[in-house]
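Below, a portion of the complex is reproduced, with chain positions unchanged.
In order of appearance the chains are A and B, and numbering begins at 1 in each one.
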Amino acid sequence: MEVFEVNPAADPAEAATLPEPQTDGADQRLRAVIEAIVYVAEEPVTAAQIAAALGQPEETIRRVLEALAEEYDKPHHGLAVRHVAGGYKMATKPEHHEAVRAFVKSLKPPLKLSLAALETLALIAYKQPITAPEIMEIRGVQGAGVLKTLLERKLITTAGRKNVVGRPILYKTTKEFLVQFGLKDLSELPTLKEFDELRRLALEEPATDPGSGEGAA
Amino acid sequence: MSSPLNVQLEHYEGPLDLLLDLIRKQEIDIYDIPIARITAQYLDYMQRAAELDIELGAEFVYMAATLIHIKSRMLLPRDPALAEAEAEEDPRRELVERLLEHERFKHAAEMLYQKRIIEEAVWSNPQIRQFLDEEEPGLAVTLFDLVKVLQQVLERARHRPVYEVAGEDVSVPEMIARLKALLERTPAAEALSVRELFERQPSRRAVIAMFLAILEMAKMQAIRLVQRDLFGDIAIRRHRRFGEVFSSPEAMAAIEEGYR
């Protein structure tokens, strides 16, 4: 498999007229491709695997891999190309793990919710205040677990009790919910009707219905 | 009528797309559209779409009306005096501006498409997973952790065959009394697993009664809730006011009153 056709520097004519100082274009390109492969691969890659993919001698690949490992070994690199399990793998150097961990810890994790949690949150947002039995009835499944998640994330809070048998707790969304969803207030939530409209239009594909203005009930 | 659309009837997203295509295919100067010719070609397209049973949106009809209106305005004799003083507004002007704006966004869409092609040839391999801690340990027990345990138990109970014992209908005060007795038999330093307490209950109703009993007793400061870490098991043990709380007969009476 020939893969060296995109890089203009690999063009023999150009390489001849523009003498590269140290390495020639093809060498640079091979090094670059191998670096990219080692980076992308989830498992340690062997010289043989790369050689097969690039249609190059295994010995050449091995040399580049060794050179790459040596280069990344230098202290100004935070990454290393390590020889593990018969192959090569890119990883962060252990001496920087504390700093990396500090960085990761400082990140505000994005709001990730399960489908069930999202469904429940949506119900609360639109039907608030609402009780758990009401949510369960609408969702058709028992979903007390997601309320817990939502409360933990401070996306919902309790809002007293409903005056029916059992006096179930009512839930409503919080300020954090507004912040997370970029809303100034609840009136900015798209209405269910507006949502239906989007769905309906999406299903229709090219608009064909001349009376599509406000027929939706 | 000769039409640039002879071969097959193309699909157009909207009337602006159709018009732009007619203009560009025939290399017409967009600032000087021969409106009669374009209108005829436009109507021809609509006619053939109708023949082929292709439904066009209302916007196509509306645009046809606009074109005919522009054509009629173009046919009106110009007032020579007025033409001298100030250039009369070209009736096509608004349409031309819309077409140009539309074309700009077609180019912009093309540009975005090109950018996507590059992005699809690029891969990232972030390794953040290795650095994500499992949840933070610590923190005091909240009511919420308790609900978490209850939920787990109820969930499991739901998937278990249920043997509801009809006669076993425990009230909350009864459950408090049982729990009190149990705690009295347990060394003060030892904690009882809430999960085990729940699991020992024969029915869902009993689990709920136990849950409410724990809540009541925590409120009365008869028991303390303890937990080693956030997802660890929650346990209860005697509060230092345990004896004091149950020594007053009013306390139990008030609870029994509350659950009547």
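Just so it is clear, contacts are C-beta pairs under 8 Å (C-beta built on N, C-alpha and C of every residue); 3 or more make two chains touch, one makes a residue touch a chain.
Since the model is a prediction, treat every value here as computed from it, not as a measurement.
Novice: Determine the copy number of each chain kind in the entire structure file and write them next to their labels.
Specialist: A x2, B x1
Operating definition for what follows: only the chains that are shown with their structure count from here on.
Novice: Could you state the distance in Å from the CA-based centre of chain A to that of chain B?
Specialist: 17
Novice: Tell me, which parts of chain B touch chain A in their complex?
Specialist: 11, 13, 55-59, 61, 123, 125, 127-128, 131-133, 144, 147-148, 151, 154-155, 158
Novice: Using the touch definition from the top, list the residues of chain A that touch chain B in their complex.
Specialist: Spelled out, the residues of chain A in touch with chain B are 39-40, 42, 91-92, 97, 100-101, 104-105, 142, 144-145, 148, 151-152, 206-210.
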